[in-house]
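Missing here: one protein chain of the complex. Every other protein chain is in place.
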Amino acid sequence: MQGDAHIENLTTTIHDLVTHSNITNGTLTLFIKHTTAAVMIIEDEPGIRADTRAFWNQVVPANPQWEHNTRNPGEDNGHSHLRGQLQSPSITIPLMQGKLTLGTWQQIVVIDFDTRARTRELVVQIMGE
Amino acid sequence: MQGDAHIENLTTTIHDLVTHSNITNGTLTLFIKHTTAAVMIIEDEPGIRADTRAFWNQVVPANPQWEHNTRNPGEDNGHSHLRGQLQSPSITIPLMQGKLTLGTWQQIVVIDFDTRARTRELVVQIMGE
Partner (left out) sequence: MQGDAHIENLTTTIHDLVTHSNITNGTLTLFIKHTTAAVMIIEDEPGIRADTRAFWNQVVPANPQWEHNTRNPGEDNGHSHLRGQLQSPSITIPLMQGKLTLGTWQQIVVIDFDTRARTRELVVQIMGE
């Protein structure tokens, strides 16, 4: 994935995994295995994507003075860590009658806060019966 | 629910649902089906309610310049989306010996960040045995 708060919409992929799981009632847990990315639920339209980037740039700006950067030569992603750990790598969504209980406007996305493109691994866990 | 960071305490309702579920060990997942509201655990007293509103007004102010508002005619709730997606629509609480494992001061609330009153749907999922 590209970094710099790039957003990737995974709703259709996750819906397909739920359908093929044949699980009727249970929970879906999404967990991204990285400290500078997060899983979110948003209304995914260009305005929200732009506002999300603007919000993070204001509240947790990139800054060479973050101690993660000054203490670790070569690191420049202190802000990416702060964003990822607050937004959280994990989310749980109930599954009923074989479907995610997402509302009309809710989309599942991964947001990558890192400063360069990286390969990302997402765990998709479906539990239930 | 009213918008503007209005808080509704659901602890008693959720406790009753847990009791009637006859599930002894497991998890409760709460999931609100909206992008401009969230589920939280707080010490629910008037000071915390006021501080929560003040915090959000400072950190993610209402602003006609959010791109969600400028790009989508009629929308004024860009800040509501940013607040809801950061606070998260989902929370999971363990259930042991037939009871939620909430601490003494922990209350379950829904917070509505939208700019006007709306009907809200909350999914309550109890899993276990």
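A and B are the chain letters, set down in written order, and residue numbers restart from 1 in every chain.
Here is the rule we go by: a residue touches a chain if its C-beta (ideal position, glycine included) is under 8 Å from a C-beta of that chain, and two chains touch if they have at least 3 such contacts.
This structure is a prediction, so every number in the text was calculated from the model and none was measured.
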Discussion item. Residue by residue, what part of subunit B touches the chain that was omitted?
Written reply: 26-27, 40-43, 45-48, 50-52, 54-55, 59, 86-88, 91-94, 96, 101-106, 127-128
Fill in: For subunit A, residues in touch with the removed chain
27, 29, 31-35, 59-60, 66-72, 75, 78, 81-82, 85-86, 88-90, 92, 121, 123, 125, 127
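Methods note: only the chains that are shown with their structure count from here on.
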Worksheet item: How many degrees of rotation map subunit A onto its copy subunit B on CA atoms, rounded to the nearest 5?
Response: 120
